[in-house]
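The following block contains the structure, expressed as structure tokens.
One protein chain omitted, others in place.
Here is chain A:
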Amino acid sequence: MTSYFLKRVFYMALTLFGASILIFFLYALTPGDFVDTSPKLTAERKLELKAMYGLDKPVVERYFIWMKNALQGDFGYSLQYQQPVMSLLNDYIWNSFLLAITSTFFTWLIAISIGVLSAARQHSWFDALVTIGVFAAMSLPVFFVGLLFIKMFAVDAKLFPAGGMMTIGSKETGLAYAWDVVQHMFLPVTVLTLLSVGTLTRYFRTNMLEVIQQDFVRTARAKGLKEKVVLHKHALRNALLPAITLLGFELPALFGGAIITEKIFNWPGVGQLYMQAFSVRDYPLLMGFTMFLAILTVIGNLSADLLYRVADPRVRLK
């Protein structure tokens, strides 16, 4: 177990090293930077600024400087916001997390209940309807659904605000503030839930169908237990078990921000921050955030494997 863990950590470090090279050079080799694109600056001022930000040094040297700082948890200074990248991410990430955790909660709730129901009634019309719904959810172009929802529910029906996190200029506090945020969350959370619920429902349905066929379920039925008890107590627990690994894979999604959804709904999260940084070529912020995503992915994958072992001792890790 220890040697497995050490090997994994070594590969993680190697992968992240590769990712850092890729990320850095993709950005560094892009012509034009924050200083160049700013129209207001004179030529001398530009040179001065470049020297200040270290943009005048050779690319390879810049990589090692960036890397050295990154290892100490310092991803540099955002050029646009004039703030350390880490503190900027810290400011925005919790808004993203709020959105992601809410939609994850609803996704799992809906996916488990529908998945179990449709597995229990395999080949019924309900099951067929669920199957079509699952495919529809898997095929939705996220930006189109977002736009359509804004058009239908915010612009035409005026049921919900079109974007942002709170009403502009509102000075509400306490419960009124929370209610305001909830109203603004409704549409983006719905879109995010709709997008991920398809795959997960399918996953639970398949798991459930597999478990139902196993011997212990037959035993439970033979004992004369009610079908409800068999399904919800005996089968469901075993169908949920493998899903624990999914928690690991969810990690980047929870903190990484839903880039497109946040952009469309103007939600002040890291995804929105990222898209803004794109338009002004704020490279330290872009590199820092992309690297942050890569780290989350790697940690998520490792914890998925470890969780799988915890959930199912039959699994041997090599």
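The rule is short, and it goes like this: contacts are C-beta pairs under 8 Å (C-beta built on N, C-alpha and C of every residue); 3 or more make two chains touch, one makes a residue touch a chain; residues count from 1.
Assume contacts and distances are computed from a predicted model.
Candidate names were "Acyl carrier protein", "Xanthine dehydrogenase YagS FAD-binding subunit", "Peptide ABC transporter permease" or "Uptake hydrogenase small subunit", and the UniProt protein name of the unshown chain is "Peptide ABC transporter permease". Residue A:Met138 is the one among A:Leu47, A:Met138 or A:Val181 that touches the chain not shown. Only one residue from A:Val9, A:Leu26 or A:Val229 touches the chain missing from this view: A:Leu26. Along chain A, the points of touch with the absent chain fall at residues 11, 14-16, 18-19, 22-23, 26-27, 29-32, 131-132, 135-136, 138-144, 147-148, 151, 155, 202, 206, 210, 252, 256, 259-260, 274-275, 278, 281, 286, 289-290, 293-294, 297-298.
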